[in-house]
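Here it is, the structure, as C-alpha cells.
A single protein chain has been omitted; all remaining protein chains appear in their positions.
Up next is subunit A:
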Amino acid sequence: MQKYTLKHLQELESESIYVLREVFAQFENPAILFSGGKDSIVLTHLARKAFYPAKIPFPLFHVDTGHNFPETINFRDSLVDKLGVKLIVGSVQKSIDDGRVKEERGINASRNQLQTTTLLDTIEEHQIDCAMGGARRDEEKARAKERFFSHRDDFGQWDPKNQRPELWNLFNGRKVMGEHFRVFPISNWTEMDVWQYILAEKIDIPGLYIAHEREVVWRNDTWIPVSDYINLRDDEEVVKKKVRFRTLGDITITGGVESEADTLEKIVEEVAAARQTERGNRADDKRSETSMEDRKKEGYF
C-alpha cells in the first residue's frame, strides 16, 4: 500500500496543477501575476508542467512599480523569452503620469499602495477575467482565509464576509461581466515548501535571493538596498553587507537579511532555522496590524 502514496511536495504540486487547469477551463482570459519573486516563479514553473507539452496558455502580467531591482527585470525578460509567452506590463509610473494616483512623499514613501490602481486599470484594459497570483495562506493572517478562487466585485474589491464557500476541489468561477477572479494555485504551500521545491526542481531564481555583497542602509530594523529611488537621511550610513532577500518587492522598502547562504541548500537550512516571518522585513506590512487586510479589501494582490 505504501507504494501508492505521494510525498507532500508531490501532493502540493498535483493540487496546484489541478487549479491551474481549472483556471484554463473556466476562464476566457486569465493571466499570471508575475512579480519576479520566487512565488510567482514557482507558479510559472507549475503552469509549464500543467500544460506540457503545450506552451503556457496565459500571458505573464507584471505590475511594474518602476522601483525594481534591475535583476528582477532582467530575469523577467529572459524567462518570457524562454517560455515564449506574452508579457503584459502595468506601469505605476504611467498611472502617476496620467494623474490616476499620487506619489507618496517622505522618507518611507513607497509605491506599494499605488500598485492597486495600476493593477485594476490593467485588468480592465486587457479584459483579464482571472489574475493568478503566487500568494500563500501562510504569509499573513489576512491570507489564511483566502480561497483558491477569490471573487472580486466590479470594483476589484474583496469582501471577506461574502466569499463563496469552497468545498472539496470543486471551484466555482462563475461571474457576471465586469467581475473578475483572483486565483491562488499555491495557497497551501509554505515558504519552506517553496524553497524545497525550487531546490528539488532546480528552478532558476534571481540572484537576489542568494547571499551577495550589496550597498545597504539600516532602516526600519532591516537592511534596505541603496538604489536610485531612495532618499538617504543625513544620519544614515551606507555600508557593504552580505545580504539576501526573502521576498522581492519595491526596492525602496524591501529589506534584506544578513546571510552567508550563498547556495540554495544553505538557504533552505536558514529558512528552517528562521525565527522571523519573511514579510517581517517588509515595511508595508508593518504600518498597522491589519494593513494587509485593508489593502486586500481595496483590491491589492
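Simple rule for what comes next: contacts are C-beta pairs under 8 Å (C-beta built on N, C-alpha and C of every residue); 3 or more make two chains touch, one makes a residue touch a chain; residues count from 1.
Just so we're on the same page, contacts and distances are computed from a predicted model.
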{"item": "Protein name (UniProt record) of the chain left out of view, among \"Oxidoreductase\", \"sulfate adenylyltransferase\", \"Acyl carrier protein\" or \"ABC transporter permease\"", "value": "\"sulfate adenylyltransferase\""}
{"item": "Selected residue (touches chain absent from view) among A:73, A:200 or A:226", "value": "A:200"}
{"item": "Chain not shown, touching residues in subunit A", "value": "1-2, 4-15, 17-18, 21-22, 24-25, 48-55, 137-138, 141-142, 144-145, 160-161, 163-170, 172, 174-176, 187-188, 190, 192-193, 196, 200, 265, 268-269, 272, 274-277, 280, 289-290, 293"}
